[in-house]
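Input: a single structure, listed below in C-alpha cells.
Heads up, one of the protein chains got dropped from this complex, but the rest are sitting where they should.
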Amino acid sequence: MTTVGDRKPAGFEDNDQHPVGHGRMLRKEDPRFVRGRGNYVDDVQLPGMLHLAILRAPVAHARLVSIDTTAAEAHPKVKAVVTGATLETLNLAWMPTLSNDVQAVLVTDKVRFQGQEVAFVVAEDRYAARDALELIDVEYDVLDPVIDVRRALEDAAPVIRDDLEGKTDNHCFDWETGDAAATEAVFAKADVVVSQDIVYPRVHPAPMETCGAVADFDPVEGRLTLWSTTQAPHAHRTLYAIVAGLPEHKIRVISPDIGGGFGNKVPIYPGYVCAVVGSIVTGKPVKWMEDRSENLVSTGFARDYVMRGEIAATRDGRILGIRTHVLADHGAFNGTAAPVKYPAGFFGVFTGSYDLEAAYCHMTAVYTNKAPGGVAYACSFRITEAVYLVERIVDCLAAELAMDPVELRLKNFIKPEQFPYTTKTGWVYDSGNYEPTMRKAMDLAGYEDLRREQAEKRARGELMGIGVSFFTEAVGAGPRKHMDILGLGMADGCELRVHPTGKAVVRLSVQSQGQGHETTFAQIVGEELGIPPADVDVVHGDTDNTPFGLGTYGSRSTPVSGGAAALVARKVRDKARIVASGMLEVSADDLVWDKGSFHVAGDPSTAVTIQDIAMRAHGAGDLPEGYEGALEAQITYNPPNLTYPHGAYICVVDVDPGTAQVKVRRFVAVDDCGTRINPMIIEGQIHGGLTDGVGMALMEIVAFDEDGNCLGGSLMDYLLPTAMEVPDWETGFTVTPSPHHPIGAKGVGESATVGSPPAIVNAVVDALAPFGVRHADMPLTPSRVWDAMRGQARPPI
Amino acid sequence: MQVSMTVNGEEVTREIEGRLLLVHFLRDVLGLTGTHWGCDTSNCGTCVVWLDGRPVKSCTVLAAMAGGHEVRTVEGLAQNGELDPVQRGFMECHGLQCGFCTPGMMMTARALLNENPDPSPDEIREAISGQICRCTGYATIVRSVRWAAAYEADQRADADQPAEPAATTGGAP
Partner (left out) sequence: MQVPAPFEYERATSVDHAIGLLERLGGSARLVAGGHSLLPMMKLRLANFEYLIDINDLRDELGYLDVRTDEIRIGALTRHRELLESDELAAAFPIFRDAEKVIADPVVRNWGTLGGSLCQADPSEDLSAVCTTLDGRCVIRGQSGERVVPMTEFHRGPYETAVGDDEILIEIRFPVRPRGGSAFEKVERRAGDWAVVSAGAAVWLLDDGRIADARVGLAAVGPNTTALPEISAALTGREPSEELYDEAGRLAAQGCRPESDMRGSEEYKRHLAGELTKRALRRSVERARERG
C-alpha cells in the first residue's frame, strides 16, 4: 500500500517546507482547518450554555410605545427576556461607539434604523429563543424616516438624534483637509477642469462567519470570559470594562478562529453586550450568533459616500490640483471605527500617486435612518473611497484630454527621488517607485496589444474595455502621537520566549481572521533568530495570554505588529549575543551573527547556535555578569509613520452589446508591499481583495426603499461574487521597502480591495466610450450598464 | 421524533425535533463542528455535506429527511488518519485563508473528482459556483483541486506499474 507521501504532482509551485525566515511556506494553521478542526465562536459549547436571540425593529424610524414580554417569558424554555427598560436600570442601555458617539444597546426611546435591537430572549436552545421572539408584542408609533442622504439636512427633515441634547438637525460633522485658497488658485489658472459626481454606494463586508459571542460570567469570581468574533480583543476588553464597569483584569476576551473579518468585526455591537448581560442575568454561559440577515442589516456597512471630484490640469496633461466635496452617510449613530483625529478615516490620501500643486476636500457627514458603520470592508480607513475618487477622476481627465490613461498617470507620478513625499494634504509617503510597477503591469497585460485588439473590436461593434488604476495606500495605524481609538494609542506589544531547547513562542497583540498570522509571524521571528518557523509557536487572540495592542484592521498587522515581532526577536538576539560571549569567552563585540548562530569573528568553527544558547541561558552553568537567565523579551512598537504600499492594476472587460452584461476577462495586478515575507500569503491576500473589487464594481449594494426598508438583507439580495464572475488572476510584484519599518515591509491585506474597483469601473466606462459614456456608478449591473449605454446613467442612490 | 442515519460511516440514532436542520444536527447534536453555516437562504454553501455521496446544503435539509441515509462531512474526508488529496491540495495551493468555507469547498471538490478525475479549471469553477469564499478569490481553490487531480493521476499511473504496490489515496468511497 502506497501512502500519500511527500511527492507532489508536477507543474505546481513548490513550497519550501523548511525555510529559515521569509519565503513561500505552507501555512501552519491549515492542518486543523482542512480537517474541520478550526474553533470558531459558534463551535464553542459550554456546559449549561443558553442561547440568545435578538428582536429587531421592523421599521426604520419609530417611537417605541410599549413592549409586552409576558407571553415570551411564559415560554417553557425561556430563561430571560430583556428590554431597553431593563438595561436602563443597569445603566447599560447606551454604549459608546468607537467615534465618541453613543449607540443604543436596546431601544429605549426611539427606533433609528430597520433592524435595530429592541429586546432579547435567552432560552435553552436556539430554536426556542427564536420562537420566543414571535411572542414579544411591540407597539411602535411610526415616524417619517430620513433615507435620502441629500435631504438629511433639509429644515423639514425629522431629527433622528433627539437623544443628543440640543440636537435640532441631522448634522454629524464637517471636516476639511488641504488648502482651499491654494486649490482655487490652481483651478483658476488651469487649462482644463473636469468635474464628475461619483457615488460609492453602501456595501457590506459580509464575512462568511457572521458576528457572535459566547459570554460566560462567573458571579463567584466576578470574572467574565467572552469568546467573540472580534478583530480587536484588547480594545474590546478595555471598552467592556468602561461600559459595564467590570474590572479589566477580570475580563478575558478570546477571539478564536475567525471566519473572515474585513472590518466587519472591529466595532462592539449591541449583540455582544446583550450576551454579556444575558450571562450576568441568568448566571449561565450565553451564546449569541447573528443570522445572515442580522449581519447584513445591522452590522458595520462600508462606504456610502456621495462625492464630487474636480481635477485641474494643463492642456498637455500636467495635473495641477484635485478638489472634492463629500456627503457622507453615517447612518443613525456615528459608529465609524477610525483613529479619533480622522473622522473621515484616511480619505485625505485622495491626492493619489500624483505630484500636485494643491488639493482640498470638504466633507459633511450626516445621520440617516440606516445602520451605523462606514469604515469596513478592507477599506484601510476610507482609502477605498479616496482611491476610487482619484482614479476615476484621472480617467475622466484622460478622456477630456483624449490622452491614454496610462500616459497621463506616468506623466504625473511622484518621482522616486521625491520620497519621502509630503502630499498637499499632509501625508508623508515613506517610499515609492511607481513607474516600474506601472510598466510591469503593462508588460504582463500586453497593454499595447490590448489597445490594438480593442480598436479592431470597436470597428466591428464589439465592446471591449481596458481599465487602469494606480493606487497608493496609507496603512499601519499608527504613530501614537497622531493615532488613537477612544484614547487608546495604536502601538502593538509583542513578547517572545525561547524555550531551553530552542523552540520559541511569540505572543501577538493582533489577531488573525484568515491572514495567516501563525505562519507569517513565525517566519518573521524565524528570519530574525535563524530558527525554522516550524519551531515558533504563535499565540494570539486571547487577552489573558497576549500583550496589549489594538488589533487587526486597516492592514496594520505587518506594519505595526510585524515590526514589533522583528524588534522583539532582535532584542532576544542581543541577549543571545551576551550569553554566547560567555560561552565562547570573548567580548560580545567580537561575535559575528550568521543567521542562527554566533561565532568568533574570523573563526566560523566556533559557532554556537540559538538552540545552544537557549539551553545555556536556562541551564545551571555560569552566565555572563548581570545576566539572570532565560532568553526572552517583550516590547511595544510605536511606528514612526504609516507604510505606503502601491500597485498598478489593469482590467479587461467585455460587454455584451445586446444584454449589457459585463464579463471580467482578465485582471493584472502588480503590487509593491515592500519586503515580502510569504509570497504565497501575499498573493492570497491580493486575490481575495480583487474579488471584493469585482463584487463592489459589478453587483454589491445595500439599498433602501423610501420607507427605509433594507433591500440587501440576505445573500439572495446582497450578491457576492462566485468563482464564475472572476478571472484567473494574473499577479506580479515590485519591491520598494519601507525605509522606516524594521524589515522594510508594508501592509498588503487591503491593497486589492482598494485598488481594483476603479480599474474595473474604468474598464467598463472605456468599453462604453463609443456611446459617449464618461462615468457610470457602481454597481454596474446589466440594467445599469444598459442605462449608461443609452446615455441614462444614474446614481444608484 | 427519532432519527437514525449513518454519519461518516457510523450509525447514529438521536431524538430530535422534526424541524431540526441537518447542519444543526451535525454541529449541535453530534458535535461535528467542521461543517459551518453562513446564510439562511442556501446561497453560501459553507454547510455543504454529502447525502448519499452527493453534495447538498445541509442548512436546507431537515435532519429527519436524512434519516436512513448516509451523510459524510469534512471530519470523514481523511481515511485512516490519512488526508485526502483534496485536503492536501488545499494546503499546498493556499486554497484557504479563514477556513470557514473550506470544508464545504472540499466536500464538493471530492465529489467532483470522484465523477470527473480530470476537471478543467472551468469545470471546477462551475462545481463550486454555489459556494462563496470571501478570502481566496477562488483561483487558489481551482489550483488546489487541480493539485489533487494531478496527484491522483500520478497515483493511478503508479498503480499501473506492475512492480509498484497498489496505490490508494483514500477519501473516495
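Points to keep in mind about this one:
Note that the chains are named A and B in the order they appear, and that numbering of residues resets to 1 at the start of each chain.
Convention: contacts are C-beta pairs under 8 Å (C-beta built on N, C-alpha and C of every residue); 3 or more make two chains touch, one makes a residue touch a chain.
It should be emphasised that the depicted structure is a prediction, and the values quoted were computed from it without experimental measurement.
Shown chains touched by the hidden one, complex as a whole: A, B.
In the complete complex, the hidden chain is touched by one of A:Y127, A:Y367, A:Y388 or A:Y447, namely A:Y127. Here one chain is not drawn; of A:A564, A:M699 or A:V764, the residue touching it is A:M699. Where chain B meets the chain that is not shown, the touching residues are 1, 17-19, 21, 23-24, 37, 40-43, 45, 48, 51, 54-57, 59-62, 64-65, 67, 108, 126-127, 129-131.
Touching residues on chain A toward the chain that is not drawn are 126-127, 130-131, 134, 289, 291-293, 658-661, 698-699, 701, 703, 711-712, 714, 716-717, 719-722, 724-725, 781-783, 786-787.
Note that only the chains that are shown with their structure count from here on.
Once the centre of each chain is set as its mean CA position, chain A and chain B turn out to be 30 Å apart. Chain contact summary for the complex, chain A toward chain B: residues 1-4, 7-12, 15, 26-27, 29-40, 42-43, 45, 126-127, 206-210, 257-260, 262, 291-293, 513-516, 680-681, 683-684, 686-692, 714-716, 720, 722-724, 726, 728-729.
Against chain A, in their complex, chain B makes its touches with residues 17, 19-20, 24, 27-28, 31-41, 43-44, 46, 73-75, 77-78, 82-83, 85, 87-88, 90-94, 96-103, 106, 121, 124-126, 128-143, 146-147, 150-151, 153-155, 158, 164-170.
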